[in-house]
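Scroll down for the structure; my scribbles are underneath it.
The complex appears here without one of its protein chains, the remainder shown in place.
Here is chain A:
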Amino acid sequence: MTETTTTTEPVYVVDELISKDIDAYLDQHEHKTMLRFITCGSVDDGKSTLIGRLLYDSKMIFEDQLAALESDSKKVGTQGQEIDFALLVDGLAAEREQGITIDVAYRFFNTEKRKFIVADCPGHEQYTRNMVTGASTADLAVILIDARKGVLVQTRRHSYLCHLIGIRNIVLAVNKMDLVDYSQEVFDKIVADYTEFAASIGIESFTAMPISGFKGDNITTLSPNTPWYQAPRYAGITLVDHLETVEVLSSVDADKPFRLPVQWVNRPNLDFRGFSGLIATGSVKPGDAIRVLPSGKTSKVSRIVTLDGDLDEAVAGQSVTVCFEDEIDCSRGSVISTADNPPQSADQFEATFVWMADEAMTPGRAYWFKLGTQMVSATVHEPKYTVNVNTMEHLAAKTLELNAIGVAELVTDKQVVFESYADNRTLGGFILIDKMTNATVAAGMINFSLRRSQNVHWQALDIDRKQHANLKNQKPAVLWFTGLSGSGKSTIANLVEKKLHRMNRHTFLLDGDNVRHGLNKDLGFTEADRIENIRRVGEVAKLMTDAGLIVITAFISPFQADREMVRAMLPEGEFFEVFIDTPLKVAEARDVKGLYKKARSGQLKNFTGIDSPYEAPRNPEVRIDTTTMSPEEAATLIVDTLLGDI
């Protein structure tokens, strides 16, 4: 250490134990528990300084790092000749240059009692998604306030986000107390302001502490500078003492009913069948009665298998492999639960979303929905409202933009085993994945399932789709034409239907323009309306295939995700994507309906190919190049493909 470092000595005695009795030290380390926490605040609040201080005081900084830190502090530091702890934790090169923290960085340190993982999160509003990410695994949040500034808009935002993601342990760290002469009055005023705000958003309790990350006050030892900071009026403990003793999430989860989402089925030979996963909540013992969801089948646990031998009990937070007494269906996506208190299944939910992608949410579009080990397709309705994260006001909205938080309904294409996020983070938290880019676009938390999904059941019909098809002596199918306006979809579709009709096939042609005169006359041409247009046509086509028909559709249907949505509605092998591939300049030159001219002159908005994109099919069942093929040849190829295939 040099003269420029501050005077608060670390209080840890671990060093002595390491050199005197390494076995005792290892024994102590072996029994440490783990706490994950996040620190929220902006650069100005001294967040990085606080983390640097924690690493420093717990001796997690090696001498070579300290030497680099000292020289960096003099070169680029913001603390004059003193050590700039913030330099220890600001990682990426761009961040060092700009002097800001952009991404979530994870740091590690130990004390005698616990190992800590700190998620260092950026504070600005444009990094809301990063903060939510860091908060999602945290047991506790340290919310930093600059004692000179008091409760700010960002304090409210950070507190709201931590509360939203379900962090129950909140520490209000009033930092930079050294710059307000360790004033009790200043501290009291801030705590009073925060108490009022916290109650208004539903935070029931928090722990407030006067600290200085820079000087080290009340970090590891109670500071002589704040003699007034004593129980019972105040918490009266240091930050590290608090972090060492607060209850961790996995202990809370262990007291809930048993839930194990199945990741993988272990089947090395015919004599062994085990189900592997991380226990989300509760505990399990051999002999326990279990139920597998969504099938609802029951059995008993026969073994809990690990490489080190069978276990007598396993609890929340452990990765295990369990075996059953009976051979019952169970695979990835299933949830193993205690038999008498299973979670529910549903396919419609109200959820709170945090939007994480640059591209805004598109209501009606199909996204991948991943919850635990379940992956299904889902569409999100228009939001009921978004939340202004600075004022907590509810605002009306048509969509969710990057970093927006809002509440909306969600519909999945299959039943999902779930619990509300408040009851179970694992079975209530989910992500949405864009089907085109595969990016994670949103995080969501299930509030509750919607009643209608539980009360509307499928009516079993005696005459099923197979019997309808048999009577017509054909296999139903959908020939889904897609292509630019003027590419020749309607012309070729018409020829295809005539050919099939002559061959005694029962067909029906759904044409884009015709459907918009009736079924879909309430829809316009915005992206959301176009998706709804396709969804309805898809549902109608599906009903027609249930009736045994060969359905031909001719719609521009420009988005891959929407065509995939219709494909997913139908049984495997019944959806034929027919790509009428006409280059834009050819279609525009033809301009049969004069629409391109209108679009080019700006009279027509959202026109595909002009100011709205067309996503060409990646792997269509049939591709028709109209620049080399006549309509007649095209129709023949399509019919041959269809009949050759079915």
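Note that in this section contacts are C-beta pairs under 8 Å (C-beta built on N, C-alpha and C of every residue); 3 or more make two chains touch, one makes a residue touch a chain; residues count from 1.
The criterion applied here is as follows: contacts and distances are computed from a predicted model.
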Practice task
Between "Multiple sugar transport system substrate-binding protein", "Sulfate adenylyltransferase subunit 2", "TonB-linked SusC/RagA family outer membrane protein" or "Amino acid ABC transporter permease", choose the name on the UniProt record of the chain that's been left out.
Solution key: "Sulfate adenylyltransferase subunit 2"
Practice task
Decide which residue listed in A:Ser276, A:Asn447, A:Asn494 or A:Thr526 touches the omitted chain of the complex.
Solution key: A:Ser276
Handout entry: Option touching the unshown chain, where A:Glu185, A:Glu204 or A:Asp308 are the choices
Key = A:Asp308
Completion exercise
Out of A:Leu293, A:Met356 or A:Met569, only one touches the absent chain, namely A:Met356
Completion exercise
Filtering A:Met34, A:Leu395 or A:Val592 for touch with the omitted chain leaves A:Met34
Handout entry: Touch criterion as defined above, residue of A:His124, A:Lys370, A:Lys475 or A:Arg567 at the omitted chain
Key = A:Lys370
Completion exercise
In the whole complex, of A:Asn341, A:Asn390, A:Thr437 or A:Ser630, the residue touching the missing chain would be A:Thr437
Problem - Residues of chain A (touch criterion as defined above) contacting the omitted chain - result: 15, 18-19, 22-23, 25-26, 29-34, 62-65, 72, 89, 91-94, 96, 102-108, 110, 113-115, 117, 129-130, 132-133, 136-137, 245, 247-248, 250-251, 254, 263-264, 266-268, 272, 274, 276-278, 305-312, 314-315, 317-319, 321, 332, 356, 368, 370-373, 425-426, 429-431, 433, 437-440, 443
